[in-house]
Structure formats: structure tokens, C-alpha cells
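Heads up, one of the protein chains got dropped from this complex, but the rest are sitting where they should.
We call the chains A, B and C, going by the order they appear; numbering starts again at 1 in every chain.
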Amino acid sequence: MRREIPLIITFICGATMVVQFFIPHDPFDGMKAYFQNSYMVIAGFAMILGICNLTMLHLKKVRDKRPKWGYSIVLMAGLVGIAVPGFFFGGIEEKTLFDFIFQNALVPMQSTMFALLAFFVASASYRAFRARTVDAALLLVAGFLVMLGRVPLGDSLTWFMPEGFRMSDLANWIMAVPNTAGQRAIMMGAALGIVATSLRVILGIERSYLGGG
Amino acid sequence: MTLETFDTTFGLWIGALLTLCIFSFLYKDNPFYRFAEHLFVGVSAGYWLVYNYWNIVKPNLIDPLAARRWQYLLPLALGIFMLTRLCPKIGWLSRWPIAFMIGSGSGLMVITYLQSNFLEQIKSTLVPLDPSGQPWYVLANNLILLVGVVSGLVYFFFSKAHTGVTGGVARIGIVFLMVSFGASFGYTVMARISLLIGRLYFLLHKCAGFI
Amino acid sequence: MLTRASVSFAGRRLLHLSMCVLAGSLVLCCQALCQSPPSDTPPFPATNLVAKDTPDDDGGSITLSWTLSADDSGGKNDVIGYEVRRSKDPNGPFETVKSVSKGTSGVTDESKVENDAGYYYQVVTKDVGSETPSTVFGPIQAGVQWFNLGRLNTLIVTLIYITLLLYFIVQAKKGAKLFIRRIAGLDALEEAVGRATEMGKPILYVPGISTISDVATIASLNILSGVARTVAEYDTRIIVPNYDPIVMTVAQEVVREGFLAAGKPEAYNEQDVFYVTSSQFPFVAAVDGIMVRERPATNLFIGMFFAESLILAETGASTGAIQIAGTDAVAQLPFFIAACDYTLIGEELYAASAYLSRAPLLLGSLKGQDWMKMFLIGCILIGLITLNAGYDGFKSLFDIPLTIFR
Partner (left out) sequence: MDSVPTKPRRSLVDRLKDIDRRVIFVFIAVAVIIPMVWPIGLSLKASPPSRALFREVESLPRGSVVLMAFDYDPATEIELGPMCLAFLKQCFRKGLKVVGLALWPQGAQLARASFSEAAKGYNVRYGVDYVNLGFKAGGIVVIDSLGKDFRESFPVDVDGRPLSDLPLMKKVKNFADIDFVMALSAGDPGLPFWIMIAQGRFGRKVGGGCTAVSAPMLYPYFPNQLVGLLGGMKGAAEYELLVGEKGPATRGMDAQSIAHAAIVFFIIIGNVFFFISKRKQKLMGARA
């Protein structure tokens, strides 16, 4: 029973979501909103689970005095430091302590982590854009042309070409035609894979998510 | 110095220090990065916990229940079942909410993807090839698009070996995929550099008043 | 976060461009014609007012259309807009339910429309100083439909797909032999696990940064189940950091079962499958930390990824790990291709569980997927032929919503 009931629940919920899409009549019309709301609530509860897991892991590190356990204290301090004001002192409105930490610690770190991409995009293109094989050469040429087409330099390099056939136009063409074709093929294929996997899940053929593939 | 400007200055300094800590990772792993990383994880986890409560659990569960809308008891029950993971003996109950989420998620995906990524993409691939009244390059582009989409799809055939005609067409498909990957990569480079400029502007202008 | 939608914009750009140019020139024409001075004579009325129940909905809505007043974009051209008025009595009084600007010849009235009540409508044409009502149309009732005809095409495609999948699954059950082509990234999995064992280093498995309702995550967990088993057989350590607490819960079950299936339940360490945080960049910061400190020999990034993909893959590459990625996030594939040793592209991710387990049922459904692709290509080809023969009825079968029954 421990495995059958979840399978039945999966089937009923999946089938309901498919059916409600086609039937605008009561009781199906409100089904999607209700399911999505319930989904969010469960996810909200699961957050407690996550926090418990994180806390226990790091408390254990501190208790066992594992190497570098001091950082676990930093982590816990951060967690408590934002959660306590968020729950008990002023909530999450503007100009609260919660908002101060969000604006001055979380946002700068987030943007900086994101900005690391500028460096990684450079090192990745240095390594990957090499004409080792035909495929790699295609990657290189397409990437190189589009990169040049995005800066004024590209157009100045192709000054001798008539208007409409310069580097930026070529880059736009690559983006609009071969790039679109490739992406569309991936998207269509992936859609079929997603739908097939979903149907297998609903029908109970794919059940490794319950543990024990 | 008023409290507000103190707040701003103090906040800027925290932001600047943490920014530098994260950047230091580019050189190598070091105690500054480790400090920032752990703080980052802790603060963000706490942030999500609080955010979740105020923006999801309260308006979508507690408020409606307080207004005696009993249909919200089901999500409450499922949410509590989720927490049974914490006591191993009845932990298997958590499979119910998981089954609910996976089931309803999968059901939604079936129709969403068939509609938006199947029907709509077919429709946008159906373009007139008729040369009359159109410049030659429109026709050529449409043909290239068609060849690209079809050959790309053939690449994803799994139950046929990539030999013979299938192999040839799949090969063309790979060409399109590779061009598409290269182009998307190149297209993103500039946006990524602006992110760095934004960060450095924060450090040099807002914090150091340098420029 | 970057989304899947952001990448498809290039494709729609051409269409968008032409539409915008068209719209732009229309507006210019209007402005040029607007120069004539306003007058006090009332405008000509809107004509041919028709109201009908809005199709394919749960009621509460009526759709109206009319022919523009002769003074709107023509005649004296001094119309400024229209007011739609409604009443339950043909003789009024009428209340205004909607006002629209000039050049608009239809609206949907959704303001407190009761189902199955008879309504009478009137459209009033307005210029600066005066107004002219149209003839009254009615009674009309809003109703609830039992089936959304606009989605019939989606239903048919869904049914075709389910039939194909079930047919081949049944065939597979009967014992039909099913071939599956090589997928390099999946062949490399075992080798990658073996290498980690040789080096005595752990394996890092990141099941994406999305929720359990994302099918890419489910596909990833299916692959994890196979990987966990191999890992247990090789006596290697596997580290699974998680972005979502529910995914973590499932990942713990999956890995535990994998160790159990390999006959080594005692080797499973629950602390290696853990939650980090549900925020994109802090999660990446932590995983980067794991990569440079634990130095896993193999990194597997499989599931749904966003802009952080390259941060993960580049940091992993710098530690010299073998990296296998798999995602259907079109925008992130280029970065994984550039920085990883193998990448499962799009649908390959969803074929993985069949490929790894060789379970006949799954292989059968893979065959169904291929037939659906043939169907898709067939639709494209037939569509092109009919379209270029001057018949666009076939193309209109793919309209969303489907309008051929309206």
C-alpha cells in the first residue's frame, strides 16, 4: 500500500490536470488554480524540511568540531540573523532590518556571483572555441561572427561590403535563421520527451521518484 | 551624520566587502570567499524561509483558513504529511504530497508542451515557399529554416542507427545545432560583460567615489 | 534568471518586425487624417452591432462587434471613441460597461455578466461635443460550455501521442526487440564513475535548480537512480547538493534505494544528499565551494539550469574533473557544450532512463516518441505542400485557439 496509494494519487492528479484543460465547466474550471495553490502551500511546508536539514548538517559539523566548523557558525548566524527580524521585528517591508540585510548583503553578493560570468565566459571561449573538429569549428565560426557583429568593430571590418551585408547583418541572419532552426528542433524534441516522460509518470511506468527504480 | 546616511554608508561598505570576498574566488578558494559563501547560503536560506511564510503560507493558507474556507484543509494536511519526513517511522506519508505535486505537475506539462512547443512551433515552421512576390532571400531563409528543423529532429531519432540516409540527415542536424550553440554563446558575451561593468561601477563609483 | 522563453524571441522577431511596421504606418495614416477641425454635428452611428456568447469559457462573458462609424477614419473623422452600454430591458435605462478608443470595432464584456440572463446592448459613437447611439441588439445570454472547442487540436494531438506510446509499450511488453542508438554522454557515465573510484575521489551530482514539477528534474532523478546504483557497486562516494527541499527528499530516497539495490545499504550516507538553499547564486557559490574543496573526479549537472550553468561548468573544468551535463534549457546548452566533456541535449535527457535501464516498457515509449517525431515532420511537410498549393486550411488546424468551428 505504501507504494500503491502514491501511484493512484499521481494518476488522479495528472489526469485531472489534463482534463481540466479541455473543460471550462464547473467543477473543472477552478481546478488548476486550486491545485497550484495547494502546490505552493506544500512547497512552503517543505521549506521547513530544507531548513531543518541544513541546520542539522551544520550543527553536527559544529558539535563534532569537524575541520573548518567555524564557517558553519557563520552560516547559522546568517540564517538566524535574517529570519528573526523577518518574522518578529517589522516583517519584510521597506526600511526594516530584514530589508537592510537583503539590500546590502544578499543583493551585492548575488550580482557579484552573476558578474563572475564575465570572466568565465572569457575562459570558456578561450578553451572551447578551437577548431579541433568540424563540429567545434562550426561552434567557433558562428560564435565568433555573432560576437563581432555585436560590436561596432565588426561593421568597421566589413566596411567594403554594401549596406545590409555587413558583419552585424550577418550576425543577425545567423541568429534569425540557422540559430532559430536549431533551437526549434531542440525545443520540439524536448517537448516530446517531456510529454512522454510526464505520461509515463502519470501512468505509473516511470516510478523511480518513489525510490527503487 | 543622520541615521539614514549612516545606514546607507554602512550598507555600502558591507556590500563592497562582500563583493570583494566573492571576487577573490577567481584567484583561488580562500577564507574570505569561504566566509562570504557560508554567509550567503545562510542569509539566502533564511530569506526564503521568511519570504515563503509572508508571501505564500500566510496569504494562501492561514488567511483563507481564518476566513473559514475549509477547502484549504487539504493543502494543510498534505503540507503536514510532507513534514512527516522528520520522523522516520511515518516518513512514508510524505510520498502522498510528493505524488500530488509530481502528478499535477506532469499533467500540466503534457498539455502545456503539446500546445506551445508542438502545435505552435509547427505553425511557425509553416511558411510560404512560393517565390512569387517575395525577394529570393526570404525564400532561401525559409528553406534553410525548414531543412534545419527537420534534420535537427532526425538527429533526435533514438530507435534508428545514425547510418545511411538517417545518418546523413542527422549529420546536417548536428551542423545546425552547433551553429545555434555557437551563435547563442556569442550573443550572450556582451550582456555578461555589462554585468561586470555594473559591479565595478558599484565598487569604484558608489563605494570608493573613484570615478 | 534566464528562462526558456527568452531564447525563442529571435525567431519571432521577423514576424514582430513586419507587424510593428504595419501598425506604425497605420497610426501615421490616422494622424495625417486627424488634422480636420472638430464640428458640432453628431457623428454617424456604429452599425451592424452583433453580440454573442463568448465561446469556450465558463460563462460570464459576451463578445460584441460592430462596423465603425462613417466618421471614424473617414467622413468628418472626428470620432473620439465608443461606449458600450448594456441593459436587461430593450428600452433601457442603459449603463456604460466599457469605453474604447476610436478605430475599435469589438470588445468582450466581462463586467458582472450573469449567465443565462438576457442582455440588450447598444454602442454609442462619441465625438468631442455629441454622441449617437446605435440600434439595440438583443437579447443575448452568456452560457457555460462543456468542452473547449478551441483546444480540440491539442486534445487530438494528446490522444494520438498517448495511443502511439501505449501501442509501442504493449509491443515491448509482448517481447518485441527494440533498438536504441548510442548516446555518447550516457555511455560515458559508467567510465566517469569508474574513474572516480580509481582516483578515490567522490562524484558530484547536481539535479538542476528547479522544482519537482519540472519534468527535467524528474528525468534527472531517474538518471540519479541509475548512477547511485553504479556508484554503490564501485564503492564510491556520491555528493548531491539540492536546490529544492522536495527534490532533496526524493533524491535521498532514490540514492538510498540505489545503494540497497546494489546490496550495500550500509554504505549510504544521508548527509551526502542535502539541502543548500533555494536561491540561484548562493546555491552556486556553495557548489563551487564543494568542487574546489572536495575535488570530485566527476561532476554531473543534469536537470534544469539557468544562467549559473557556466559558473558551475567552468569551476568544475578548472578542477580537472570529467564533466557530463544534460539539460533541455536551450539557452544554457551552449555553455555546457563549451565547458563540459559530454552534454545530453534536449530530448536525450528524457531518453536517458530508458537507455540506462533498458527496461522494455521505457524502450517502447522511446519508439513511440520517434513515431511522434515522424508525425511531426509529416505535418510540417503536408502543411508546406498544401500551403504552397494555395490552401491554408491545413495550417489553420494548428491555430491556438482553434477557430475553424467559430
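Convention: contacts are C-beta pairs under 8 Å (C-beta built on N, C-alpha and C of every residue); 3 or more make two chains touch, one makes a residue touch a chain.
What you see is a predicted model; the values in this text were computed from it and never measured.
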item: Omitted-chain contact residue, chosen from A:Asn37, A:Ser72 or A:Ser111; value: A:Ser111
item: Identified contact with the non-displayed chain, of B:Ala66, B:Ala140, B:Ala161 or B:Leu204; value: B:Leu204
item: Selected from A:Met31, A:Leu49, A:Leu148 or A:Ala185 as touching the chain missing from the view; value: A:Leu148
item: For chain A, residues in touch with the removed chain; value: 107, 111, 118-119, 121-123, 125-127, 129-132, 140, 144, 147-148, 150-153, 172
item: On chain B, residues whose C-beta touches the chain left out of the figure; value: 25-29, 189-191, 193-198, 200-201, 204-205, 210-211
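Throughout what follows, only the chains that are shown with their structure count from here on.
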item: Where chain A and chain C overlap in contact partners, by chain label; value: B
item: Inter-chain centre distance, chain A versus chain B - centres from mean C-alpha coordinates, in Å; value: 2
item: Two or more partner chains touched - positions in chain C; value: 7, 11, 151, 154, 158, 161, 211-213, 215, 218, 246, 249-250, 276-279, 281-282, 285, 330, 333, 335, 337-338, 345-347, 351, 366, 369, 373, 376
item: In chain B, residues with contacts to at least two other chains; value: 22, 25, 34, 36-37, 40-41, 43-45, 47-48, 82, 85, 98, 101-102, 104-106, 108-111, 114, 118, 124-125, 146, 149-150, 153, 156, 177, 180-182, 184-185, 188
item: Chain C to chain B touching residues, read off their complex; value: 7, 11-12, 15, 151, 153-154, 157-158, 161, 178-181, 183, 211-215, 218, 246, 249-250, 276-279, 281-283, 285-286, 288-289, 292-293, 330-331, 333-335, 337-338, 345-348, 351, 355, 366-367, 369-370, 373, 376-377, 379-380, 383-384, 387-388, 395, 398-400
item: Chain C contact footprint on chain A (complex, rising order); value: 18, 21-26, 29, 39, 42-43, 46-47, 49-51, 53-54, 57, 60, 109-110, 113-114, 116-117, 120-121, 123-125, 127-129, 139, 175-176, 179-180, 183-184, 186-190, 192-201, 205-206, 208-213
item: Chain A contact footprint on chain B (complex, rising order); value: 7, 10-12, 14-16, 18-19, 22-23, 25-26, 34-54, 56-57, 60-61, 71-72, 74-76, 78-80, 82-83, 85-86, 92, 95-111, 113-114, 116-118, 121, 124-125, 141, 144-153, 155-156, 173-190, 192-193, 195-196, 198-199, 202
